[in-house]
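Just one protein chain is left out here, and the rest sit where they should.
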Amino acid sequence: MSAAPPVAVEPSRGSAERLRLPLALAAALLAGFCITALVSREPLRAYLTLLTGALPEIDWSASGGWQVRRLVRFGSVIEDFITLSFLGLALAVPFRARQFSLGADGQMFLAALAACAVSLALGGPWYRVLPAAAGAAMLTGFAWGLIPGLLKVRYQANEIVTTLMLNLVAVQFYQWIITGYLRDRGAGYLVTPALPAAALWPNLMPHTHVTLMLLLVPAAAAAVQLLLARTTLGYEIRAVGAAPAFARQAGMPVTRAVTLSMALGGVFAGLAGLHLSNALLQRLPVDLTPGLGYDGLVVALLARSEPKSVPLAAFFYAWLRTGALAMERSTDVSREMVLVIEALIILFIVADRLVPPGLPKALRRLWHRSGAGAEAA
Amino acid sequence: MPMNLTSTAVSPGAEPALIELRGVSKRYANGTLANDDVSFSVRRGEIHAIVGENGAGKSTVMKMLYGLEQPSAGQILLDGAVAQLADPRAAIAAGIGLVPQHLKLVPSFTVAQNIVLGSEPVRGLLLDTERAILEVAALAGRFGLAVEPRARVAGLSIGEQQRVEILKALYRGARLVLMDEPSAVLTPQEAQALFGTLRKLVDGGLTVVLITHKLGEVRDVSDRFTVLRGGRVSGHGDARRVGADELTAMIVGRAVAPLQVARARRADGGALVAVRQLGVRRADGRRALDDISFDIAAGEILGIAGVEGNGQAELAAILGGLCLPGEGQASIDGLVFTGRGVRAARAAGVAAIPEDRLHDGVAADMSITDNLIAADYHKAPLSSFGWLRIDRARTLALQLIARYGVLVSSPDAAIGILSGGNMQKVVLARELLARPRFLVASQPTRGVDIGASQSLRERLVELRDGGAAVLLISSDLDEILALSDRIAVLARGRIVGHFDGGSVSAFDLGPYMTGAREQGGASALLTAPFCGAAEAGYA
Partner (left out) sequence: MSAVAMPMAAMGVTVLVAVLRNATPIIFAALGGLISDLAGSINVALEGLMLIAAFFGVIVSVHAAQWFPGLAPWMLPWLGCLAGLAMALVLAAVLALFHLELGADLIVAGIAINLLAAGLTVFLLVAIVGDKGSTAGLNSPSLPSLRMPGLAGLPLLDLLFNGEDGRGQHVLIYAALAGVAAVALFLSRTRWGTWIRAVGENRDAALAAGIPVKRMQYTALLLSGLLAGLGGIYLSMGYLTLFQANMTAGRGFLALAAIFLGRRRPAGTFAAAVLFGATASMAAWLGARHIDTQLVYMLPPLVTIAALVVAGARRRRS
């Protein structure tokens, strides 16, 4: 297998590149619409709900003044946004080094477990428990991301296979620990005890699980951006991803950069796990569905592995997911349609030859001929 | 080394040409004119050599004959009629077969499976392996080629694998076999066997076109030859009657007025760089470098002349710290720097301009600044405790861009947009940043326009005059002759000649480069003797 992650390693240049993203999104939404139309009686309404369902309703009335409704639904957008941002960063860092590490799922599961265990075991005030839980989550993510990195540089073990396998192991381990050791015997189903209040992140929006971790998102994105742009390690990661032979020729420590890129990605998956455990769910069920890591893949692809674009891509994606929930509630289209659209977005984004080479020029000519005047970007 | 194989083919008298090129030119999409009005003919039943140096246009002619490229002008005639060779399948249908330089065999398949690949005999739905083996054995017997049909290709020697390639072409009914630099990958003994094979093929009624740059193959194996230089035909004739000097003159030509470069005085004091008994093997076990020893004094340029593929890449890689030598070592001022990695070599004062600029020399998608700091980013002043000083990097980039005359508007632009010459200036700027004491420059002006080449060469001389040692590895003889204080010729992984830079010409170097001549026990130590231009005649 010689696949390299489909990442525009440095900011993409050329009009064909810039056209590709909106074209891919449009194509995916269109294809999804066609599929919806086949099965639903009201495809147009369903799609509109999908695209707008996450919006809170803001009315003004003379008697009641400003009223904001459906804020809770918007809250779930933000909750998803936080998780997806961290997962997007978790994949973007290895992608920049041209490493196809798909281990975010497993890293997140184990990190959530670690955060939960530490929160339950450690008593005391929030300034003791929270940092400990966060540290445990990030460390676990780092370690679980380090393993495939080491396997790759020492044994040339393909990171796609190892990370997929480690995901499976992680989920089993998670289930084993919860079933055997962290179980709340009083609950009616297999779940950990609820986390003590001191271990929970402070809430920002009532009736939602939006917590202070929201503020960590821009901090995390900025941290990754700083890492890549302003540290020697980040420079090495970029160089190894852009031109590995060049990096070797210049004497850069290629293996160290590869390993660390995967481990650092794990740190952010760990933050996603922390979010799951100490903010969103506040106790961990044994049947937590794996697969969120692949949503991180979409986010990273949409953001072209650029850290500053990850939150935007994560928000777009969280928006769609919540819209899908609204769609399911008010129309006959189930929310899994968003998975279909997600898949189509991925397919269209990585289709390198989606934009026929002549298209940007042709479009530009059309633009000029229609007398629009201004130079097309 | 002479290879006296007498031809038993019928002397081609007034027979019609099997294949003829008439006024064929090839201009690539990027503007390069690879072939210019090439005309020659190949007679039936002969071994015809197409000779020339690297870049002379031989491989383009071969590609056009095999349908891999189409001529921009002119015609190719087959049996007197104009032939349209649109792709290899058309060429195969027309009876043309190719034995490529880099063998294209499936390693886990057997000899027979490889030979019949694509046109396997079948019995019903299943492969008829027995019939394949019988057919292969019969074919091999007919042409006297020794192969074991059931053997796996992965375990065969290169010479044996090449025979399999030849049989592949024959199995598809080739009447004309194109052989692309076949002896480049063979030992002398294997080459000898190959040429015997070619004679047998011709005796069996085939015609062979041999692409080569080696004099010996032309004079001792071929019947007739055509010489290409700079994309044009510069000579042709009867291979058995042409003299070595005459042939060399056609291949190498007169040197274009050499750039006048002031030569350094013969270095006083000892060697700055000392390389002793350097050797390394390739993956298949054959020697890429054998007992290489040379010195370079401070303030001296040693030129390594030679046709590509004779060990230059391995030499540069070892000296640059990228790969371990099998034997031997290199040192600067007594400090050994080989075998310890790139950063150790750089710390010892070694810098390198890589041969493949786009692959190893630059990261095309990264900015010019990022490319400039690649070797020194981890040290002060460009970084401290892992934190990059972007501002200092950018200032440095602006300074270097100005100093080296790189034509670009901003150091933030991606380096990939620069021309070859400007890119190479950036590479040189980066390598010289740490004030190296030893620069290994591989093909420094390849793909670079005249103006930038001139300026790059001036920088090399400047570096030398500042007291550094420079190893100039280049297949551009004019460059070697113009810049080098001393010249060593590398052939088949060994130094075969040591020359004084000021008193030789391309004509003198030619025979050593093509393997026709060799200075016994040659090395390029400071004390080693030079070959004179007027040595006794060819053996």
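To keep things simple, chains are lettered A and B as they appear, and every chain counts its residues starting from 1.
As a working rule, a residue touches a chain if its C-beta (ideal position, glycine included) is under 8 Å from a C-beta of that chain, and two chains touch if they have at least 3 such contacts.
For clarity, every value in this text was computed on a predicted model and none was experimentally measured.
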{"item": "Touch with the omitted chain, as defined above, among A:L44, A:A121 or A:V161", "value": "A:V161"}
{"item": "Sole residue of A:M205, A:V340 or A:L363 that reaches the chain not shown, by the stated touch rule", "value": "A:V340"}
{"item": "Residue among B:L33, B:L77 or B:L117 that touches the chain left out of view", "value": "B:L117"}
{"item": "Touch list for subunit A against the chain that is not drawn", "value": "1, 3-6, 35, 39-40, 100, 102, 151, 154-158, 160-162, 164-166, 168-169, 172-173, 175-176, 179-180, 291, 294, 297, 301, 332-334, 336-340, 342-344, 346-347, 350-354"}
{"item": "Residue numbers in subunit B that touch the chain omitted from display", "value": "88-89, 92, 98, 100, 104-109, 113-114, 117-120, 122, 125-127, 129, 168"}
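Simple rule for what comes next: only the chains that are shown with their structure count from here on.
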{"item": "Centroid distance [mean C-alpha coordinates] between subunit B and subunit A, Å", "value": "49"}
{"item": "Contact set on subunit A toward subunit B in their complex", "value": "9-10, 13, 229-235, 238-239, 242-243, 245-252"}
{"item": "Of all residues in subunit B, those that touch subunit A in their complex", "value": "320-322, 341-343, 345-346, 352, 354, 359-367, 370, 373-375, 377-378, 383, 386-388, 390, 414"}
